[in-house]
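Reading through the structure tokens given below for one structure.
The other protein chains are all here in position, but one chain of the complex has been omitted.
First chain written, first letter: the chains are A and B, and each begins at residue 1.
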Amino acid sequence: MQSLAKRDRIDMLLKIGRQWALIFLVAELVFFSLMARGFLSLNAFQIIFFFGTAIFLMATAELFVIITGGIDLSAGYVMGLATIVSAKLIAAFYQSGMDSLSSIILGIIITLVIGLIPGLINGFLISHLKVPPFIATFSMLGICHGVSELLISEKAAKNLPLLANEIGNGNFIYFVNGGGISFFSRPEVPRGVKVYEFLPNVVFISFVFIAVFAFILARTKFGQHTYAIGGNKDAAIRSGINVNRHIVKIYMLSSFLASLAGVLYVLKYVTGKADAGASLLLDSIAAVVIGGASLYGGKGTVWRTILGALIIAVLETGLRIMGIPTFDKYIIVGVILISAVLIDQFFPEPTYEE
Amino acid sequence: MTSSLNQMIEESRLLKVIARNWAFCFLISFIVLFSFTGRGFFSIVNFQNIIHLSVIAILMASAETFVIISGGIDLSIGFVMGLSSVTAGKIIQIMFNSGNFSPAFSIFIGVSIALVVSILPGLLSGIVISKYRVPPFIATLGMWGITNGIALKICKGFPVAMLPDSLTKIGNGYILYFKRGDGFSFFGLPYGVGNDKIREYLRLIPNSFIFLIIILLVLWHLLKNTKFGQHTYAIGGNEDAAVRSGIDVKKHIVKIYVLSSFIAGIAGVFNVFQTGIGNFTTFGAMYELFAVAAVVIGGASLMGGKGRLIASVIGVFLIAVLENGLLISGIEPFYRYIAVGLLLILAVVIDELFPDLF
Partner (left out) sequence: MSYLLETKDITKRFGGLVAVDKMSFGVKEGEVVAILGDNGAGKSTLIKMISGVYPSDGGTIFYKGVEAKIHTPMDALAVGIETIYQDLALAENLNVYSNIFLGREKTKKKFGFLPVLDHTYMHNESVKVLEKLDIKIPSLKNNVRTLSGGQRQAVAISKSIYWNAKVLIMDEPTASLGVAQQKQVLDLVNSLKDHGLAIILISHQMRDVFEVADRIIVMRRGEKVGDLIKKETTTEEIVNLIVGSELVN
């Protein structure tokens, strides 16, 4: 009787332990609320998401790849390439006399299509030529880096339409103090009337896509096959899944999300940079691992990955508000990354026995 | 097609040797090619230059060779090198500028401490990997962030300058200085000759080269001729078999990451001597990834169990000659990234096509 109660307690502890990331996030929020002046505000929270868009997207990209047991080292430089390609395209369209909105939309769409190519090649190398993911995507990293520098060296993208900036730094909803709502554009108000900004556009766009991919992973056959391949590739092949084709799709998906992050970067900062996503490798893999995925594949969910990404994004913004140099961020993320695996081993998932 | 090619290679001894040493053959062909396309490519001065500039990459690749043979990967070496470089730089800077210590003593202390410090990341990674079963990729990626952060904290985000001149004199010096009709001297220009005349002298054998050779010989011996090396291969080939044969695999893995980290620390010291300042590692440098690339081009497999030190060095030279040759031939340097990428894929595909050769 007593031992049963004890076992229940242990089960309870394990259950709580498995939610350590959530607990950690809450602790982090409490910590920064107490330590960082001005952290506890709607604005600061929006900033966390605003600066975090790239981490969220890249982590989601990496998640799909990691579930299949692979890794994508190239995502950061695919993102860099996308910033440059889209900046150049938008500028070119705009200068050729197209209006702002069309040149932005067209530029983005073409970039996103081009952004599928690195993933296509990665996927082909990995699935058909049996190149290890690490090697294939590192090669692709080099190639994207090279192409980016090549494109910049010719002529840097200048004179992007102002509208790009407005979209990138604009919000989805504006509340006017004393009544009135406006979508997308800041309403004209008399001086002194306060306008509350809500939901930055880039955050909105990111989360629409992330939600779609979360749905795909959790609810569709595609998602099911992704887990199956990561769990046991041979079994997946024998159950008639076209594993090669699926892997190609996964890497295309990853490079699509990386390109999307690149495009949003251009809207935010109105410039392209080859290494715009270089430091995101650590962040995105850390987010996925903190979210409980395993590099051996077969495990992980989008929402937990977002939780992991949020831990890093909160850390980044919190430290910035406290005025601590971001050097510390690397150390802390590194420590969390390693600890994540250790903690997960400490709180193993239940193995279903009778 | 593959099988008939395989058969052909099986039958011909020469083809077999070529296929097994394709990286070396590529190296030779590149040298021949660039000798035609690039002015001044084929010269002792340029070759010495290539070696001098490859020293760090070679050390990194050597470190990675041990780890990869054991079936792991070490992503932290690039930043460990930065950590070692800024640690040495900072200590030398403080001691030297305090005026209380001679340059030689400051350098000695700075370098010693940097080397000791550089062991720590490997020790931690090794313990976390072997004892707590954290995948090497994660453990060393974590260490990637940690060492980078610590290095940046030490140097506050700026290179550590104001160090003794003697650093670069040694780091960029040559064993032999020679001018036709004018005699020669060792370790420096002949007495009384001004630095402005340095271009008139033929400088032979960079100092760094000698140190590098010594280090490589030690590592080569370790990998090829000792129990340590044999066990490294065994662990990479079949960790279970190694455990069951009574090898203390956990301890061995710790040793391997310590070694790798230590070699990266040595690279950091080389870096201080060559540049005269303590440098932190930038994100774009990707030393660790280029090191992995060189090792794989040299025929190692990321699955572990195979790889040769000499082949890894050839892998580095292949990349270095390609870069240097493209540069001298007037081709945009950005193509180097692309070229390395293609080489790497080629390496793996060749390995995939002829699995029995290696």
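Here, contacts are C-beta pairs under 8 Å (C-beta built on N, C-alpha and C of every residue); 3 or more make two chains touch, one makes a residue touch a chain.
Since the model is a prediction, treat every value here as computed from it, not as a measurement.
Listed residues B:I50, B:V243 or B:V349: the one in touch with the omitted chain is B:V243.
Within the complete assembly, residues 221, 225-227, 230-231, 233-234, 236-238, 240-248, 305-306, 356 of chain B touch the chain that is not shown.
We adopt the following convention: only the chains that are shown with their structure count from here on.
Annotation: 33 Å between the Cα-based centres of chain A and chain B.
Across the complex, chain A is touched by residues 73, 128, 132-135, 137-139, 141-150, 152-153, 156-157, 283-284, 286, 289, 292-293, 296, 302-303, 332, 334-338, 340-342, 344-345, 347-349, 352 of chain B. Residues of chain A touching chain B in their complex: 71, 73, 125, 129-132, 134-136, 138-143, 145-147, 149-150, 153, 275, 278-279, 281-282, 285-286, 289, 295-296, 325, 327-335, 337-338, 341-342, 345.
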